[in-house]
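Yeah, one chain of the complex is gone here, protein chain that is, but the others are all in their spots.
First chain written, first letter: the chains are A and B, and each begins at residue 1.
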Amino acid sequence: MTVWLHIVALGLLASLGGALWRVWRGPSQADRMMAAQLVGTGGVGVMVVLAALQDWGLLVVAFALALLAGLAAVGFVQAQTPDGAGDPEETAPSRPWKDALAATQAEKKP
Amino acid sequence: MTLALDLALCVLILGVALASVAGGGVFRAVIFFITYGLFVAMAWARLGALDVALAEAAIGAGLTGVLLLAALGRLRRMNATSPPHRTGLHLPAAFAGAALACALGWAWFALPAPSPPDLGPVMPQSGVGNRVTAVLLNFRAWDTLLESIVLLAALLGVWMLAQDKDWTAPLGPRYHAQAGGVLASFGRLLPPVGLAFGVYLVWAGADSTGGAFQGGTVLAAVGLVALMSNVMRPPRVSQGVLRAALVLGPAVFLCAGLLATASGGAFLSLSPALAKPVILTIEVALTISIAVTLALLVIGASGDGEYAP
Partner (left out) sequence: MMADLATYVLTALGLVFFVAGTVGLLRFPDTFSRLHALTKADNLGLGFIALGIAFQTETWAQLAMLALIWALALLAAGTVAQLVARAALATTQEEE
């Protein structure tokens, strides 16, 4: 069991390493932010596995991570609003969603 | 297997650290810095330092991210231009960094390996079961007292940057959120859970993972969520309760230290019989002060929402 849990933790870390590539590459800020969100959730997963491996007290750390997982992203969406303190739901989209979709597809293979 | 896990963590930490300083783009650097906090928290967890992992998770992955992202958004709205990214090697900085690394490396090899002090014999006198709490609030209480005062001084420093006309205005940006929206619902659901968890951390900190700093940070974070989703009204500097909450921790700590002097001991020395109740009292007071101070540090001074474009 110990060996398997190590493999799971390693697999999780490898998957998070992959997500980091999206943080580096972007292209939009939302892409980078959501990759960080995946690293946060993966971090909770790693903590849960480590709790079973070495010390159940780590569940407290996992709980703290899960509790604050959304904090940075909330800060991000607020900073994106016109006055930097709003709610993206209040502001009507500046363009039809199809245009927004097309803009995010700008990253084409060279 | 354990070695492979630790190596993977080391590679990730170094990679993320490098990625956050290399390449252009402030936003990318901030996001990498947030993930850096997450990986460092995992490293502390691997080392068995649960209290540090908890603090790193709450500060590094939680509060710092909000602070940096808000600062970045504000810079953008002010149309601040970032200095042109230089691609070449910045020689003085590289030299200073290399020199520091060499000095640290030399110290690592030259100094004798530190043997951790054996706390076993003195732990019964500390009044608590968690060694970290025993060191922070009893054996080295002097450090913790000064740190709590430094935190307060930092907040005063931030407030001093406010203009005179803004001094009586509510602190921080004017947050608003759509009533009944996703953000508002998040702001109503999270704080009760976070409040219970923060109180638990302080209470459990005497004997297991947790403590005033960790509990205070969690409380500050969920308080921020409540403020940002406009569930809680922003406080004002003029509020007496707010000022009392800010100085409560250092004040109670100082009083406990002076009482020890008055009863014939050294400053901040706790008698074993009274240690537990005194430490718990200090921890509760410190938690309140740390929570309020950290939250106010992140939202910033009055009038932050308005600036001359």
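What we mean here is this: a residue touches a chain if its C-beta (ideal position, glycine included) is under 8 Å from a C-beta of that chain, and two chains touch if they have at least 3 such contacts.
It should be emphasised that the depicted structure is a prediction, and the values quoted were computed from it without experimental measurement.
J.: Would you indicate which residue among B:V182, B:A251 or B:V284 is in contact with the undisplayed chain?
T.: Checking the options B:V182, B:A251 or B:V284, the one contacting the hidden chain is B:V182.
J.: With the missing chain put back, which residues of chain B would touch it? List them for me.
T.: 25-27, 72, 76, 82, 182-183, 185-186, 189-190, 193
J.: With the missing chain put back, which residues of chain A would touch it? List them for me.
T.: So the residues of chain A touching the missing chain come out as 1, 4-5, 8, 11-12, 14-16, 18-19, 21-22, 26-31, 33-35, 37-38, 40-42, 44-45, 48-49, 51-52, 56, 59-60, 62-63, 66-67, 69-70, 73-74, 76-77, 80-81, 88-89, 91-95, 97, 100-101, 103-107.
Throughout what follows, only the chains that are shown with their structure count from here on.
J.: With chain centres taken as the means of their Cα atoms, state the distance from chain A to chain B in Å.
T.: Centre-to-centre distance between chain A and chain B: 21 Å.
J.: In the complex, go through chain A and note every residue touching chain B.
T.: Residues in contact with chain B: 2-3, 6-7, 9-10, 13-14, 16-17, 20, 23-24, 26, 29, 32-33, 35-36, 39-40, 43, 46-47, 50, 54-55, 57-58, 60-61, 63-65, 67-68, 70-72, 74-80, 83-90.
J.: Going by the contact rule set out above, which residues of chain B touch chain A in the complex?
T.: For chain B paired with chain A, touching residues are 1-2, 4-5, 8-9, 12, 15-16, 19, 23, 27-28, 31-32, 34-35, 38-39, 41-42, 45-46, 48, 50, 53-54, 57-58, 61-63, 65-67, 69-70, 72-74, 77, 173-178, 181-184, 186, 190, 193-194, 197, 201, 204, 208-210, 214, 218, 221-222, 224-225, 228-229, 305.
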